[in-house]
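Removed: one protein chain of the complex. Kept in place: all other protein chains.
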Amino acid sequence: MKRIIYSEIDGNSREFYALAALLGVFVLSALGAAYYMEHYGHYVTGMNNQIVWGMPHVFAIFLIIAASGALNVASIGTVFGKPAYKPLGRLSGLLAIALLMGGLVVLVLDLGRPDRLIVAMTNYNFKSIFAWNIFLYVGFIGIVVVYLWLQMERRLNHFVEAAGLVAFVWRLILTTGTGSIFGFIVAREAWDSAIMAPLFIAMSFSFGLAAYILVLLAACRGSGREIGDVIIQRLGRLLGVFVAAVLYFTAVQHLANLYAAEHTGVELFILFNGGIYTFLFWAGQVVVGGILPLILVFRRDRSESGNLNRGVILASVLVILGGFAQVYVIVIGGQAYPLNMFPGMEVSSSFFDGSVAGYTPSLPEIALGLGGVALAGLIVLFGIKVLRFLPTSLSNMAIEPHHEVTVNKA
Amino acid sequence: MTQERTSYAMIAAVLIYMAGLAVAASATETEPVANSGRVPLPVIPIGEGDSCVEDIDFMRRNHMSLLMHQRDETVQEGIRSKQYSLKECLSCHAVLGPDATPVTAASPQHFCRSCHDYAAVKIDCFQCHASRPEPGTLPADHLQRSTLAVSPATHRIE
Partner (left out) sequence: MSLKIKSMDVAETPGFDPQRRSFLGAAAAAAGVALAPGVMLYAITKSSPTKARALDAAASSDVRWGMLIDLGRCDSGCDDCVTACATENGIGGHGRPETDPQWIRKIELTDPQTGNSKSLPMMCLHCEDPPCVDVCPTGASFKRADGIVLVDKHTCIGCRYCIIACPYKARSFVHELVEDQKTHAPRGKGTVEGCTMCVHRIDADRQPACVEACSDTGGGAMLFGNLNDPDSEISKRVARYASQQIRADLGLNTAVRYQNL
């Protein structure tokens, strides 16, 4: 395979600056929302004492999960040595950092005391998985920076495999930690399970790759670089495998919970009579985020391969939408179900014991979350303009010179 | 000069300049600083009794350390010695407002604010802590001390 050439994008078109401005507007409105929430207190949001983690956390957790998964593409090239993925590694690292920063910014700005970030970064209670996560997230950024540097500094390329392995293992630990934030909570029946960690790993593979596909296609199409069907469809089929993995772990999670009588209540809540949570689970997570993308990427299309490419793009979008639904059901559905302190009794109180908690996302929360996504976009946008993250060509010849292009003909 | 020598010369010049600034700054410490008049000097009400926890110079420099360390001992270990109690500080240093009740930290006359506003150091103690003693707990003879100004010449309370 010939030497891959990376170059900065021109980034001086009107469309480029328009996109940057649009993302900037979202970031600014997020900052405004954060100020509003911090100044008046969280009563201006939809979060309350029953649902303490709301839309900002849904966005933040999605972004963090996707961040660790976005690095996967680089790992496949470096750690698993697949040549077709090697040109994709640099953008993968950039996207991983961008998504993680977006998620962390949302998380920090939603804190009750964001002015105490220094306290959070200097006082650690290492019994807390949350404290470990802070450590893992910050470390992840550092490791990926080093990984990127070793990729981009050709004289040091021979160290990149070691860095890639470290990054791969670190991100597995990170995602396990993120899943364990929920999995370690004994109090909440929807979460108290060891399967949360592998479920989150599978989700990270899936969401991260979907985000990567969309960003890669947008970057190439936007900068006029060629990207061939081979790589698009390879990524699409890989996405299908990951989506299937997520469906598998989801199925295991719910089937195992249904079997345990003590968890029947929360399972029936999520699966059947939870209103919005049931709808988001079946329609959002399973159908939109699972079954439809599988059909789109694995069908045999006898027509031109442009349809398959569009299918991959659509599948990626659906995976992201379904992923949001999944995180919403996990985070908010898990909090909405009442604590079972008195088994078998009907419970009521002035503190909403015994009843399903209500939650309506408010505008400041959504603005804050979207700002995190926009920040990730801005980091990628300016990253590919300033440094050489994007390969000049991902055409079929560049990816697989010996590949038979006739694979999709009837 | 060669390029290298130019760089070294520039670095040396910057270092010498910074050293000179440090010398000048330390030299001017004992001289009175002219009051530019833009920012009013703090008007610091004096608290009750003869002496504070420690003398004025010590308190000026170290009250923040006392607060930061004592608070951990009080909260985490339950040590509530009266001398270092925030309640006692606020009780002695309470400033009575026009309605003869102690002012809160919302008022610029509050003891802590009178210096902190001048020094432009924002404190967040009173986001959680009450900034004045409970109503009715001040002794009847708690003095409405006339506030003493800081001398512009010596920067000390007269």
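Order of writing sets the labels: A and B. Residues in every chain begin at 1.
In this text, contacts are C-beta pairs under 8 Å (C-beta built on N, C-alpha and C of every residue); 3 or more make two chains touch, one makes a residue touch a chain.
Owing to the predicted nature of the structure, the values given are computational and were not obtained by experimental measurement.
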Of A:N12, A:S303 or A:S349, the one touching the omitted chain in the full complex: A:S349
Among A:N12, A:N123 or A:S303, the residue in touch with the chain that has been omitted: A:N123
Interface residues of subunit B (partner: the chain not displayed): 71-73, 75-82, 87, 90, 104, 127-130, 133-134
Missing-chain contacts mapped onto subunit A: 38, 40-43, 48-50, 52-53, 111-114, 116-117, 119-120, 123-125, 127-131, 134, 181, 184-188, 335, 339, 341-342, 344-354, 358
